[in-house]
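Every protein chain but one is kept in place in this view of the complex.
Read from first to last, the chains carry the letters A and B; within each, the first residue is number 1.
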Amino acid sequence: MTLMTQQERLRGELESLVAQYGTARNALMPILQEVQRKYYRIDDYAIQVIADLLDIHPVEVHSVVSFYSFLDFKPKGRFVVRLCQTLCCEMADKDRVARQLSNDLGIEFGQTTPDGKFTLEYANCIGMCDQGPALLVNDKVHTRVTPEMVNQIIESCRQVFGLHATQPMEH
Amino acid sequence: MITSTCKNLTFATIEAGAGLKRALELGQAGIIREVTDSGIKGRGGAGFPSGVKWNLCAAAKDPQKYIVCNADEGEPGTFKDRIILTTYAGLVFEGMTIAAAAVNAPKGILYLRGEYTYLREQLEAELQALRDDGKLGENACGKKGFTFDIEIRMGSGAYVCGEETALIESLEGHRGEPRNRPPYPVNTGFDGHPTAVNNVETLAWISCILNKGSDWFRQHGTEKSTGLKLFSVSGDCDMPGVYELPLGITVDQLLAEVGGSNAKAVQIGGASGRCVPGSQFDRKIAYEDIPTGGSVIVFGPGRDMLDVAQNFLEFMVEESCGQCTPCRYGNPTLLEGVEMLRNGRCSAGYLKELVSLGESVQISSKCGLGQSSANAFLSIIEHFKEEIMGRTVDAV
Partner (left out) sequence: MSDKPISQDTSRAPTSQKRATPIQAGAKDAIGGSVSVTIDGEKTKVPLGTTILEACREMGVHIPTLCHHSDLCIAGVCRVCVVEVEGMRTLQAACAFPITAPITVRTHTAQVRRSRRHIIDLMLKYHYGECYACGRNNNCELQALAKEYGVDFFRFGHPDKPMHDVDRSSHSVVRDMNKCVLCRRCVRTCIDLQEVGVLEAIERGEETTISTYLDKPLGDVVCINCGQCINRCPTGALRANDPTDEVWAAIEDPTKHVVIQTAPSPRAGIGECFGLEPGTPMTYEMNTALRRCGFDKIFDTNFTADLTIIEEGTELLIRLYKALVEKDTEVALPQYTSCSPGWVKYLEHFNPEMIPNLSTAKSPQQMFGAVIKTYYAKMHNIDPKDIVTVALMPCSAKKFECNRPEMCDSGFKDVDYGLTTRELGKMISEAGIDLPAMPKSDFDDPFGTATGSGVIFGATGGVMEAALRTVIELVVGCKVEDLFEHADILPVRGFEGVRYVELPITEVGPVPEIVSHLVPNWDWLKGATLKVAVAHGTANAKKVLDDIKAGGKFSECHFIEFMGCPGGCIGGGGQPIPTSPEIRAARAAAIYAEDADCEVRKSHENPAVLKIYNDFLMEGPCGHLSHKLLHTGYTARGKYIS
């Protein structure tokens, strides 16, 4: 019952996104990005509804979602921590930051905390090469991150849950 | 909020709107002539003459054309476009508007990489201000019949979308897989319409060129690589940051500027660029010698060059779109070779085979990414053989 309601709500949202961006194929990326932003993933139902509304095949949407690093089919945490792994950050000792992130969140890279709050990932060059190691927490960038700073970054995210624990995150 | 060291940029001295004003006076042919005369080539790395590109696009017969600003800056070691968009976005939008006037395009799209989402809000605000000011929209800049507006579209984390046809694929809602060329986007681009795709920096420079004249631009650089260029400098140097320098500068000169004179090697052009060893620091950074999109990564004496090769190959393996065979399977094969070298388990014969494979990847891949994906590996093998061969496992 609840599931139905959620699906209906999602469908309504998708329909309004399509109304906003159009039914042409070139509307696909903005629609997917909106869904990802709001739901932290693009699930089976969303894919099929989007495909239906744009008159393309679900496998085509699946194909696009799987191509881009920032679009996910699997559920992601409310905060996705992406540590840059490309050369300059690597040279700036990103491994120590990686270890600390892993320790403080209690997960390995590629995993999501059991409470669904954090996902830890590597990213390729995020354009902070002069200020590495750098990482993104959702859209926010942190530079010259040291292992000691990791805890503070995570705690500042956790505070958001304290204040708005029951509301979907908008950022 | 995010500051990189950058001093004395020409962009800081440019009066907003002056270039565009002059462009509109010059008209279509005049703008293209000015840009062609300046000799400016694409600042993203590929180095295609912008004037030629615009001329082709202007000549294409289609009422619907697009100006796309490629802000999918993803080359490792490059961050100058971020700086430009943070501080001088007005010049970029102005450059797009000039491009629109030159090729007669009613619509512009700024394709911003997903990693730079934090820039979007401010960019949208600037666009709105331009609209409110009559600089964008119908009868833009007070010129009757000139309609131009800019929309921001986001990337979603794919380096290959910096390749212009992959970018267009992405805009069209597809996987970011580069297309066969020809036909080129200037004829058949976004949604099948003629499209001029220009790098952020190129557009900003064009605003300056229209403002200060092509002669001013040509004063800098070399004959084949005219003008000034922004360099993103990182790695083992005292003052990483963004530098504005004339093209044709030698590696040595650049290193002196950034405090990296004791460097062992410099990677110019990022993961798709080449590794220049100390013995070649007298070479010029210019389209005719060492081309670059502006990425300069300095390696100090202690760096293991095999680490560099490995990191860049890992990057290419992850960022390859995977459609063409040489890039999809060639790079993982090279990466396995690096692993063998690391373990001291690669015969000279197999290394030769890998180099040969790398060369095949360079010439037979479909797009610029694939064609340059083995560059770093090959140049490191070429210049640092004694460092990487015959390793014992605990040497690292």
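Everything below uses one rule, namely that contacts are C-beta pairs under 8 Å (C-beta built on N, C-alpha and C of every residue); 3 or more make two chains touch, one makes a residue touch a chain.
Being a predicted model, the structure only gives us computed values, none of them experimental.
Every shown chain that the unseen chain touches in the whole complex is listed here: A, B. Residue B:364 is the one among B:147, B:222 or B:364 that touches the chain not shown. From the set A:11, A:41 or A:62, the residue in touch with the chain omitted from the display is A:62, counting the whole complex. Looking at B:324, B:338 or B:381, the residue that reaches the missing chain in the full complex is B:324. Taking the complete complex into account, residues 55-56, 59-61, 158, 165, 168-169, 172, 174-175, 179-180, 182-183, 186-189, 192, 317-326, 328-333, 353, 356-357, 359-366, 371 of chain B touch the chain not shown. Those residues of chain A that touch the chain absent from the view are 25, 44, 48, 52, 56-60, 62-63, 66-67, 73.
Here is the rule we use: only the chains that are shown with their structure count from here on.
Rounded to whole angstrom, the centroid-to-centroid distance between chain A and chain B, based on C-alpha atoms, equals 26 Å. Residues of chain B that touch chain A in their complex: 2, 4-5, 73-79, 81-82, 113-118, 153-159, 170-176, 190-191, 232-236, 240-242, 267, 270-271, 295, 297, 303, 307-308, 311-312, 314-315, 318-319, 321.
Residues 24-30, 32-33, 36, 54, 63-64, 67-71, 85-88, 90-91, 123-132, 136, 139-141, 143 of chain A touch chain B in their complex.
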